[in-house]
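The complex appears here minus one protein chain, its other protein chains still in place.
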Amino acid sequence: MPGGLDISMVVQQLVNGLALGSVYALIALGYTMVYGIVRLINFAHGDIFMLGAYYGYFAITMFKIPFALALPLAMGLAAVTGMAVERLAYKPLRQAPRIASLITAIGVSLLLQNLGLKFFEARPRPYPRIIPMVVWDVGGVVVSNVQLIMLALAIALMVLISLIVYRTKIGKAMRAVSFDKDAARLMGIDADMVIGVTFALGSALAAAGGMLVGFYYNRISPTMGAMYGLKAFVAAVVGGIGIVPGAMLGGLIMGVAEVFVIAFVSSMLKDAIAFAILIVILLFKPAGLLGRAVREKV
Amino acid sequence: MVSEAKATVAKSIGTRATDGKQLTRGAVALGGLAAGYFLVVGLHRAGVLISDYYLQILIWVGINTIMGVSLNLINGFTGQFSLGHAGFMAIGAYVAAYMTKILGAPFAPALLVGGTAAALGGLVVGIPALRLAGDYLAIATLGFGEIIRVIILNLDVVGGPRGLPGIPAHTTFLWVYAMAAATVVIVRNLIWSRQGRALVAIREDETAAETMGVDTTRYKIMAFVVGAFFAGVAGGLYAHKITFIDPSQFDFMKSIEALVIIVLGGLGSITGTVLAAFVVTFLPEALRAFADYRMIIYSLMLILMMLYRPRGLMGTAEFGFRQLGLGDARSSARDVGGQAMGRNDGPPPVLETRGVCMDFGGLRAVSDFCMTLRQGELVGLIGPNGAGKTTVFNVLTGLSEATCGSVHFMGNDITRKRPSEINDMGIARTFQNIRLFSNLTVLDNVRIAFRGERPYSMTEAVLRAGRYSSQEEEICRKSMEFLRLFGLDDRASEIAGKLPYGAQRRLEMARALATGPKLLLLDEPAAGMNPQETHELLELIRWIHERFDLTVLLIEHDMNLVMKLCQRIIVLDYGNTIADDAPADIVKNRRVIDAYLGEEAV
Amino acid sequence: MLLEVENLHVHYGAIHALKGVSFSIDFGEIVTLIGANGAGKSTVLRTISGLIRPTDGSMTYQTALTGSSTGTSGAGSTGGAERQVNLCSLPAHRLVDLGISQVPEGRRIFPNLTVMDNLELGAYCRRDKAEVARDFQMVFDLFPRLKERRAQAAGTLSGGEQQMLAMGRGLMSRPDLLLLDEPSMGLAPLLVREIFEVIARINQSGTAILLVEQNASMALAVASRAYVLETGSIALQGSAAELAKDPRVQAAYLGSA
Partner (left out) sequence: MLRKSLVLVVLVLLIMSAVALGAEEIIIGLVTPVTGDVATFGMSVRNAALLWEKQVNSRGGIQGRKVKILVEDDKGTPAETANAVSKLISQSKVLMIMGPVTSKCANAGAPIGQANKVPVLTPTATDQAVTAIGDHVFRACFIDPFQGQVMSKFALETLKAKTAAMLYDIGNDYTKGLAENFKKFFEAGGGKVVVSETYGAGESDFSAQLTKIKKANPDVLWLPDYYNTVGLITRQARQLGIKKAVFLGADGWDSPELLPIAGESIEGGFFSNHFFAGSTQPAVVAFVRDYEAAYKSEPDALAALTWDACAIAESALNASIKKVGKLDRAALRDALAATRDAQGVSGKMAFDENRNPIKPAVILEVKNAKFAYKSTINP
């Protein structure tokens, strides 16, 4: 066994980390969009991710819909779910203290998870094989086609979301609503509609993430959302919550950091070190890596 | 107006009456507590209503009450969003269990050491709170909670992931009941004290609190330490009840549970917390009949409760912060002046800035600002919007640190001092956009600012002993006198944020003066006032200037006011001082006319 | 009348903020609402623009059927191509389409967006791109300083520039009725005059203006009619020139007692 670091191992771990990070990034994108617009840590987001995975699962296995159609279908259904959750559980609390909607978000998260346990059954399910897995061995570094698809899809969706947020009219409306809802209304922007659209977009992304996770790891379960949700949320904060490229960056950093801690420090301390990194980043960049600390005007 | 005043008097009499009966009230409370205990234990012994099962649930209720009340101190009262409370509970549980099980220590010291260890954890976790706020603080504390859990997971002395079984079952209903009652009383006493007001001030407006002399660093850490201590005690009680602990029992969901309790009960309401602890503990048990659907129904009910009571079951109901007497109406205002008055023996320059400049990301907001204020001067600082006037105030009060140059106050360099230290030394200010503690009463706004000499300690506050009563009475009396000077005494028990605009401006000045300053900085006091109000303000500033022997520096756009009031005017434009002269000369100054006044004003 | 408000009542919880306020604005007029702090001036504006729901009363607005883009030219015409709308039942975002635009108190610009983005948001409801481009020019003519700073983040502007931006943004929807809430608040004397000059110019192009202002002397100088609001009800009303001479107004709001 050769000692010390070797390059192929480092590269391999980087590949592993990027693949994991792209899943975090996809979920973090949704977190960040929702947070950006209503300043709500949407704890239910991880569970929408889980629902998305199941929507895709049932579409493919029960209704025999091909993957290319099942993906947009699951994304659409998740979007509707996300909007419904917003309308029923968050919108009535828009004038209430922010922490009240945080608690309903926790409630919705518990609700979706328990509904999942009851109606999707508690047992984890193997995900249908959609594309044959191809594995390439490049100089001792193993890369699979699914890893590449995940990374590519995460980047593509991030670019798409960035384009929507920074280049389109609805995106401008989103940013306006996120700064000042009342002022946006005075511009003729239907703030409720814009918030609904944001939830829909974020939820659709989560569903895409859910299907990819099912596809890549070949297992989905009703409780899968909790852990991914928490990690992705941390990723969104690391990148600077509310900032679209920040979510991507944060997700990839979380993924790579976790993998490198396992590879070169200790797998036992993985989560402790991941959170320690988070705290250190926040102490030096209190608004996340890409976030700009807003100076309070006195 | 008259009826309002009457109501306040009635209230003040009412509270004074209860004050007088404090001893009796304490006895009644104690009696009630004892009766509650004997009722529960009696019913349990007799086997009526309360079986072992229900007694056990009541024990969880008690433990959750301690968790909730202690988190409420951090989250509800101090406004620091913490998601790591389970971490403190874990420390307390493990340390206490280690002591009794492995070292064979008795229960009481084990609980105490567990709580102390958790308090140390609170000290560490409190540190990020000094830099972070809101959701970011929440994430950092969540991270700490998880780190604590992972560390325990890797500690084989306490069983790692397998946990620690066979912990002696010391926790009885009496223990939990007594500790919960103690927690409630101590936190309540703490909240209704000088220290508690400082905590609430931080929640309401950290910047304003800091400039009113509240050492926010110290008080935030105090909140975390005290909160963590009780969470640690709750952990110790929990461990010795369940007799088996493992790291998964103190995961993120446990912190969430504590959060749910305080939000459901009402942030900032202790009685609400107790009620919610009962609901949150009992509800899943009551739903056992629904088997698989139990958690579905539980989460639905949680959502519905929040939708229908978004401010919690109790809101902040039990708190008015007006439980103390309102002071003696006849005592002369002169005492206050004397108390607040600065010594008059210093050398003439009170404040001196030397070459102060201030950059914001490459933009120079203030450059080479030199100014000398002499004892008793009344100076105006004017200039176009964006000229750097407020920035100068922020540098003087320590809210912004000057990029270069230095500030000297009464011969001391205060350039790098914290706002609260600067306030302690004798500089107070008001804000352009009024920053009152707007959810608190008028009286409390002033009380927060008040500091006597040798203020009573936290222990005295908690025990309601020593200097506590006499000082509280004193603070209250003097605060009322201040309010009277500003014509606000008949509104003492109103919520500050609901006062009319002019009254808010006056209250902000009263609050600033209550800190006993030698130099008062007023940032656009006349903004949004009509001519009549402005005129009254002019008289008021003149009067307090005289009365408290103050030096005053004033930012204002209302030239009428500035010209009539100030002995000297400094004009800033784009960060540069373009004039420093007597009012009569300022209006003739060409540069000032071009940059600020415009032709017609002359 | 362009806007007719009758017997408007607003409650904030238990507080009765407006107690039956009635007033009107005709096409092309500047009407000012003056009063002490807390009298309810801002509440009136926020109720008109739909941010607050009245508990009682009516707000009738005349609109040209051809849409707001012809609003300015339609000023003063009372032809048949109009319809009446009751504003009480409309959500805030629908009012812009009807030709009502509010410049809120405290400016409320979008600080992280550029000046251009802010102005574009003002034209959010419009689809006539060419006309919008013309209006950019119009705003830059009114406020040359905004043109210099068009690519800057709005939050970095000085207070006066932010007020200009807020007004420019309000004009980008080409309103028939512009609601201005305390435009001179916290501004240096030089700027206050500049802002009032612009208000007069905006009005000259035909836009009706409802001006809520603390600075009563300036407001009365620029307005044609005025209402004095005291603790939630109209205390005095009349032409601006008359009110400026009224001893009660002089004592309470003009500071020349």
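Each chain carries a letter (A, B and C) given by its place in the written order, and its residues are counted from 1.
By our rule, a contact is a pair of C-beta atoms (placed from the backbone, for glycine too) under 8 Å apart; a residue touches a chain by one contact, two chains touch by 3 or more.
All values derive from a computational prediction rather than experimental measurement.
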Visible contact partners (per top-of-document touch definition) of the missing chain: A, B
Of B:36, B:109, B:134 or B:284, the residue in touch with the unshown chain: B:284
Residue of A:148, A:170, A:268 or A:283 in touch with the missing chain, whole complex considered: A:268
Candidates B:248, B:412, B:470 or B:567 - the one touching the absent chain: B:248
Contact footprint on chain B, counting only the chain that is left out: 51-53, 56-57, 60, 153-154, 160-163, 165-166, 169, 241-249, 284-285, 288, 291-292, 294-295
Chain A residues that touch the omitted chain in the full complex: 1-2, 9, 12-13, 16-17, 19-20, 23, 114, 117, 121-126, 133, 135, 137, 142, 144, 213, 217-219, 221, 223-224, 226-227, 258-260, 262-263, 267-268, 270-271
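Rule of thumb we're sticking to: only the chains that are shown with their structure count from here on.
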Where chain A and chain C are represented by their mean Cα positions, the distance between them in whole Å: 43
Mean-CA-position distance for chain B and chain A (Å): 36
Rounded Å distance between chain B and chain C, as computed from the means of their C-alpha atoms: 39
Where chain A touches two or more other chains, by residue: none
Chain B residues counted as touching two or more neighbouring chains: 432
In the complex with chain A, residue positions of chain B that touch it: 81, 128, 131-133, 135-136, 138-140, 142-144, 146-147, 150-151, 153-154, 207, 252, 256, 259-260, 263-264, 267, 292-293, 295-296, 298-300, 302-303, 306-307, 310-312, 360, 390, 393-394, 399, 431-433, 435
Residues on chain B engaged by chain C in the complex (per definition of touch): 363, 382-386, 432, 500-502, 524, 527-535, 557, 559-560, 595-598, 600-601
Chain B contact footprint on chain A (complex, rising order): 35, 39, 41, 89, 92-93, 96-97, 99-104, 106-111, 114-115, 117-118, 230, 233-234, 237, 241, 268-269, 271-272, 275-276, 278-279, 282-283, 286-288, 295-298
